[in-house]
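Here the complex is missing a single protein chain, while all its other protein chains stay put.
When the chains are written out, they are named A, B and C in that same order, and each has its own residue count from 1.
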Amino acid sequence: MTDFSHIVQFFFSGLTSGSMYALIAVSLVIVYKVSLLICFAQGEFFVIGALAMVTLVSKGLPMPLAFVLSILISTVLGALVQRMLIKPIQNAGIGNLIVMTIAISLTLRGAALLVWGKESHILKPFSSGAPIPVLGATLQPQVLWIISITIVVLIMIWIFFEKTKLGIAMRACAENRLGASLMGISTDKAALLAWAWGSGIGALAGMAVAPLLFMQYGSGVMPMVKGFIAVSIGGLSSIVGSVVAGLLLGTVEAYTIGLISSKFSDTIVFSLLMVVLIFKPSGLFGKG
Amino acid sequence: MKLLKQFWWILPLAFIAFYPVTLAGGSPYWSGLLIFVGIYVILTVGLDLLMGYTGQISVGHAAYFAIGAYASGILTAKYGFSPLGAMVIGMVLTGIVAWALGRPVLALKEYYLAMATLAFNEIVVTLIIGLEWLTGGASGLRDIPSFSIFGLVLSNHVHYYYFVWAIVIIVIACSLAVVRSPFGRTLVAIHSDEVAARAFGVDTAKYKTRIFVLASVFASMAGSLFTHYMGFLAPDDFGVLTSINILVMLFLGGIGTIFGPILGAFFMKLLPELTYQIHDYELLLSGLILIIVLVFMPKGLFGIFTAIWEKMFAKADK
Amino acid sequence: MKKFFVLIILCSVFVIFTGVGPIMAQTKAPYKIGGIFPLTGYLSWLGEYKKKGSELKVELINKAGGINGRQLELVVYDDQSSPETGSRVAQRLVSKDGVIAMIGTASVPISGAVASIGNRYKIPTIIGSGYEVDPKKDHFVFNSAHKTDFAVERPFEYFKGKGITKVALLMPIGPLGELGGGLARKYAPKYGITIVGEERFDVKAPDITAQLAKLRTLGPQAVFSFCTGEPAALVARSMAQLGMNIPVLVSHGNANPGFLKLVSNVNIPILVPAGRAAAPESIPDNDPCKRVILDFNKAHQQKFGEPANYYSAEMVDAVDIIAAALKVVPTADGEKLQDAIEKTKGLVGMNGIYNFSTTDHHGTVLQDMMVLTVKDGKWQVLLK
Partner (left out) sequence: MTDKRDAILSVKNVTKTFEGIRALEDVSFDVKSGHIKALIGPNGAGKTTLLNAINGIMSPDSGHIHFLGHDVVGHSADRVAGLGLSRTFQLIRMFTINNATVLDNVLLGAHMQLKPTLFESIFSRGKVNKAERKACDRAMELLRFVGLEKAADAAPGSLPFGNQRLVELARSLMTNPKMLLLDEPASGLNDTEVESFTELLRSIREKGITILLVEHNMKLVMNIADDIVVLDFGKKLAEGTPQAICANPQVIEAYLGTTQTECRLEP
């Protein structure tokens, strides 16, 4: 009972969620590469970015300015969190660090609740316009925004980590601490920068999907879990892997819902994830 | 003073024994609160065996809690099993699930392990929601009878309180026996350095699986106790957030000690009692408390406790 | 030193965000009623409405001299949108605060947890949710919200009148979706409706076009999505974006001003079943409920700057039901109070006229539910 247009529609649906998962996954990987830490508070930057933009837009700021300011707010917040809370305990065990990021997530969520209240907020789409018909399916203009933002972010990351001196030094830092200090960057500074990047990209993801979702202080939990799934599949330290895994996850989800069962789609996705982890313990694209 | 050092454990035991009649003053509420605390102590101690001693991260402990709870709930409410029988069946079932999962899942490390445990938690919850005909789905399972042993119904909160805490004490005793034995030493070795442990003949996968099964069976037991006290089950109480809550209790209380988790469970379950008036701030407050604990007292509340204790005796010994 | 600095900052963060909690002082010995609302967690947005409504009702009753010369006191706790917490606070209300009755909460599972405590401790409990009360088992539990059945039957009645026979279901994963799906299948034959297909969706998912696209192939004349708030708005908006210009029926929980804002720019027919309180201006003058609603709305408008809505109405009526029973039997005894509530007949509330009996703990009837649609950012009545 499904014809071609639906296959296309499922694909768009998967692309939309997939891009969002991919962005979150990338933000997780950047932090992980440099500080070997998965930040469970990433979902909060996602929410704070989106809600900050909602507030700024409602205060009458033009969209682009609000966009830039919101990213800035999250970036600074991320850097502050790293300096104040992660650095003092960076030598503690991995369990402590995980729980610390959970604590940060609780705190930020609690603060968001007080600042933005309990109700949901809507952001208007970046550009107005009717849905675009493609091959019998419909594509929302905002989805194009999400995809282009994802692409731009990936290009920026590529340029930063491959072409700039700072980025190369940071990458070196991920691989070899001593080597990095020789290249003129301390692990401290690299971690700080990574957090800034991570929280900025997290916020960007939130802002991009905010017009499709209703954002509320607790909206960050689901994207965080999905982003974490994506990095687990893609391999913790592989940017390309996590992007592919994020898109794959979104697509698999959409097709599972569309073709198999919407009731058990999450059961299926999580079971697949466990199978992947068991047979490929460091992710589909991870090394060693 | 010496007497205190030797027989200190009588104090908390006496507290637990006389609590319902003294402090709680016979109030079902205060006994009820400590029933919840007891249930979470079982969960947290189990997780501690797995995380604190063996070093295996779990972000999905609520899954086994759920299996026990639903096994008890379904068997008693729908098929007329005796609560005790259902509880045992639940424990066996959870044990089998944990045993089957143990080897492949515990072969994973760090974040991958965290992810796999989290995924299993989600699988259990989505199955509970999906299998409506069996579990009552998201709307919940109703009409679960009170606990009874051999015809004696424990519907009275004080009776149930003693029953739960008797089990808590058994669980603590078992855990102490395990960690203060060669078995516990083996767990610590696995935690410290798995490769080296293997070089001394430790079949690490086997030992990790064994302790995982024990922790899961504890969780299942806690689930059964929870079920009969609530009289009602819904998947909302068994999600990843519950798992994270148990994790937080563990770290707050002091990981890698058997008594730390008890303090953590007490603290986390009693905190809402203090914040009823400012419920909007509870999230922020619990986050900040946890941050403070992690930054300033890496050994948790139990760490402070032992520090004070040692100072006390250091003075006394002089 | 650095750590100390961090501590100071953390403390000040908390101080900045925290005000001083209000301290309540009472002089008389009032009738204590417990209120359990989801004030945090995923249901928090509707918990506030319920809390405000019931608190205002208690205030109004007290201003008018209380009941039997005694004041009412509402002790409010947050259930954090979790059944476990719901059960715990219910326990606290019953045994620590010593309430004589309880009202409140929102979702079916939390209601179940609270009801379980009400039954165990023999405390009359008036739920306001889709929880179906079985008087045989839930002896002490009543429900002031309209039966969920009505929210399906009435719109189906409307569909029948409009010749709509093919309906597709798009249900959220969760208690509401299960309930809605079950009821839709139950009542469809009665109104000559065929369920052409059923899909589920996760309320937190960013995209549900896959499910909708799948349903579209089945050629439905209407979509029934039994969800509340953002997910409902998301369904409507996604349908509009996919060009599915057919009516979408959502849950009765959406009959509140917040939902109007969420769907302000959606141009497909959205059907919302609702009680009278949602659209008071459409009620005929001879309807006894109209007075009650308008009077309360005035007070609500004065105090909170907006009229009461369907959520607050449930809780206002819950307070009223207890108050009425207390007038008949001035007692703190749970069994007697239960008996009095069960004998309540002809109580005019905001949601309808309540007639309880030993076999009916819901009290309201099918005709108390209307079907509304959104027109120019306002409610319009389709079926009275």
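Keep in mind that, in the parts below, a contact is a pair of C-beta atoms (placed from the backbone, for glycine too) under 8 Å apart; a residue touches a chain by one contact, two chains touch by 3 or more.
These numbers come from a predicted model, not from an experiment.
Quick check: which displayed chains does the absent chain contact?
Counting the whole assembly, the omitted chain is in touch with B.
Can you work out which residue in B:Ala17, B:Val92, B:Ala166 or B:Ala196 touches the chain that's missing from view?
For the chain that is not drawn, the touching residue is B:Ala196.
For the full complex, which residue in B:Tyr19, B:Tyr40, B:Tyr53 or B:Tyr111 touches the chain that was left out?
B:Tyr53
What does the interface between subunit B and the hidden chain look like in terms of residue numbers?
On the subunit B side, contact with the omitted chain comes from 52-53, 55, 174, 177-178, 181-186, 188-189, 191-193, 195-204, 210-211, 214, 256.
The criterion applied here is as follows: only the chains that are shown with their structure count from here on.
With chain centres taken as the means of their Cα atoms, state the distance from subunit A to subunit B in Å.
From the centre of subunit A to the centre of subunit B is 32 Å.
Subunit B to subunit C: how many Å between their CA centres?
35
Hunt down the residues of subunit B that sit against at least two other chains at once, touch-wise.
126, 280-285, 288, 291, 295
Find every residue in subunit C that makes contact with two or more other chains and list them.
3, 6, 13, 17, 40, 173
Which of the residues in subunit A come into contact with subunit B in the complex?
Within the complex, subunit A contacts subunit B at residues 38, 85, 88-89, 92, 94-96, 98-100, 102-111, 113-114, 221, 225, 228-229, 232, 236, 263-264, 266-267, 270-271, 273-274, 277-278, 281-283.
Using the touch rule from the top, collect the residues of subunit B that touch subunit C in their complex.
Residues 27-30, 32-33, 36, 126, 129, 132, 137-140, 142-143, 155, 230-232, 234-237, 272, 276-285, 288, 291-292, 295-296.
Where on subunit B is subunit A touching in the complex?
Against subunit A, subunit B makes touches at 51, 57, 59, 104-105, 107-112, 114-116, 118-120, 122-123, 126-127, 130, 240-241, 244, 247-248, 251, 255, 280-288, 290-291, 294-295, 298.
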